[in-house]
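In what follows, a single structure is set out as structure tokens and then discussed.
A protein chain is absent from this complex, but the other protein chains hold their places.
On to chain A.
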Amino acid sequence: MPKASIVVPAFNSTQTLPETLASLSAQSFDDFEIVVIDDGSTDETAQIAEDHAGRDPRIRVVRQPNRGLAGARNSGIAAANGEIIGFCDSDDLWHPSKLATHMDHFDTAPQVGLSYSGSVLIDEHSIQTGHTQSPRLQNITAAHVFKRNPIGNGSAPMFRRAALRALAWCPKHEMQRDWVFDETFRQSEDIECWLRFALKTDWQIQGVSGLLTSYRLNAQGLSANIARQLETWERMVAKLRPLSPEFFKRHESAARAYQLRYLARRAVHSQDADTARNLVRRSMQISRAPLIEEPMKTLTTWAAAQALARFGDVSFRNAQSALLSLKPKQS
């Protein structure tokens, strides 16, 4: 049995899957398996995965009719043999030391059930955008997960199998295997899972230092997605609120303000001035928590939204690239 399993949900990802699998095959810790779930792709994705499996015997390919990201991850968990299970979406990359770092972490911290790292953001050409997700790593509570999502994206965390088991359930219409991720969500399935993990199990959530995941931002359709993202986030809150109404009463407004601020930043990146300004305003109306807890980030978001609205995207882009060029280049 391999010590670790990496689940790769893949749907029509011929462009990025080879690079993803190459980054996983190159892990310095070598006692692991890769379970590629071909989630009903209509292109050559499955063939590409099979070709890689021919070169790296640690790769297994499982095919299923399309069930979406959550459904592919759940099938991957069911097929995985490792005691430690992680996920890498088929357009993201793992740093060669990522698996080794998490395995060390689990070995030395028996109470940790979810170990995650920070990420660098890359574009469609795998070029680093200069942005990172550098989250808080220690003393993570459910409130942190709800407000700031330190775990970040779906390719960042690894779990102990026992911790995933504590989270699994079987909906009455499901005949094949348990759910860990909620397959009724097509967005916000990550944060729904992380928050449920924090509220339902007593496993500790802890990060390791280093930006060990390359998380690909898709430039297209960002802005169009914003309304839907907010809607699924609200659905996640409505779903989990009965689990602990007191927790939600205490943290919901702040978390919503942070979520609106996050979406405002995405609107700024996709040059959608009206949406950005509107989201920033709503965020600030709902709660002052982001302003008090993270004044710099909140004010720059506000300023960026105003500048974009006032000066348009050309001068804004110039200003943005000038600002970015001041930042030290990341290796």
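Rule of thumb we're sticking to: a residue touches a chain if its C-beta (ideal position, glycine included) is under 8 Å from a C-beta of that chain, and two chains touch if they have at least 3 such contacts; residues count from 1.
Throughout what follows, contacts and distances are computed from a predicted model.
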Looking at UniProt, which of "Transglutaminase", "Branched-chain amino acid ABC transporter substrate-binding protein", "P-loop NTPase" or "Glycosyltransferase" names the chain we cannot see? "Glycosyltransferase"
Omitted-chain contact residue, chosen from A:12, A:81 or A:201: A:201
Could you tell which one of A:141, A:176 or A:285 touches the chain left off the display? A:141
Had the left-out chain been drawn, it would touch chain A at residues 110-111, 139, 141-143, 162, 166, 169-170, 172, 198-202, 204, 239, 242-247
